[in-house]
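Please find one structure pasted underneath; my questions will follow.
A single protein chain has been omitted; all remaining protein chains appear in their positions.
What follows is subunit A.
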Amino acid sequence: MTAPLLETRGVWQRFGGLVANSDVSISVGRGEIVGLIGPNGAGKSTLFNLIAGVLPPTQGSIIFNGEDVTALPAAERCQRGIGRTFQVVKSFETMTVIDNVIVGALVRTTVMRDARRKAHQVLEFCGLGPRADVLASDLVPSEKRRLEVARALATEPKLLLLDEVLTGLTPVEAKTGVELVRKVRDSGITVLMVEHVMEIVMPLVDRAIVLDLGKVLVEGKPADVVRDPKVITAYLGDRHALSA
């Protein structure tokens, strides 16, 4: 077996007295789609931020592509090949859609013409081609999510971190979102996604990691995970676990 693309080793994150992540060790293999799930406050977003480099972990290390990136800031992790989206979308509102994506593309080239061409390709890939010259602030919410993905893809990541890109969409929008994620993986990019909507995620991911109270609760195939009494307890409480 080849070495995993991403590994967290005994990662802890404390905010004052609150422990958001305790001793989290996960690994993501090349070409996988891995779902990171868990109830609210389980520490999913914190773990995401640690992997993306928004803040350094209190303890533990993060290995990406065989390199210890724990001390690297977010921008350098992006250069190494970690792309991300944000749960609360963070578009560059005063810029057009294409300009938003060009910012991402400039990580790989400083030739403007190349960056622009790349950005157009990515927009087509994400189905935003016709909206290229619209201001980001004029997009509807589902398009903004797509723009987040497009921007991250323009950085040519090896690993794409998707933070609830499918949450809060209509069923039709969610379906096209799922197709987009599949397409991303088929283009050779490994995906780690945080998601709430179980019925959408479970058919999509190869493997699910359930976090609860900052710890890894269960890890495995989606079908097994949803039947695990510990997971049901975490989501619904003890009574439902017993009846299952």
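One rule holds in what follows: a residue touches a chain if its C-beta (ideal position, glycine included) is under 8 Å from a C-beta of that chain, and two chains touch if they have at least 3 such contacts; residues count from 1.
The rule is simple: contacts and distances are computed from a predicted model.
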| item | value |
| --- | --- |
| Hidden subunit of the complex - UniProt protein name among "SusC/RagA family TonB-linked outer membrane protein", "Phosphatase PAP2 family protein", "Sulfurtransferase complex subunit TusC" or "Branched-chain amino acid ABC transporter permease" | "Branched-chain amino acid ABC transporter permease" |
| Candidate in contact with the missing chain, chosen from A:95, A:178 or A:213 | A:95 |
| Per the touch definition above, residue among A:9, A:30 or A:116 touching the missing chain | A:116 |
| Positions on subunit A where the hidden chain makes contact | 52, 54, 73-76, 78-79, 83-84, 86, 90-95, 99, 102-104, 106-107, 110, 112-113, 116-117, 120, 133, 151-152, 154-155 |
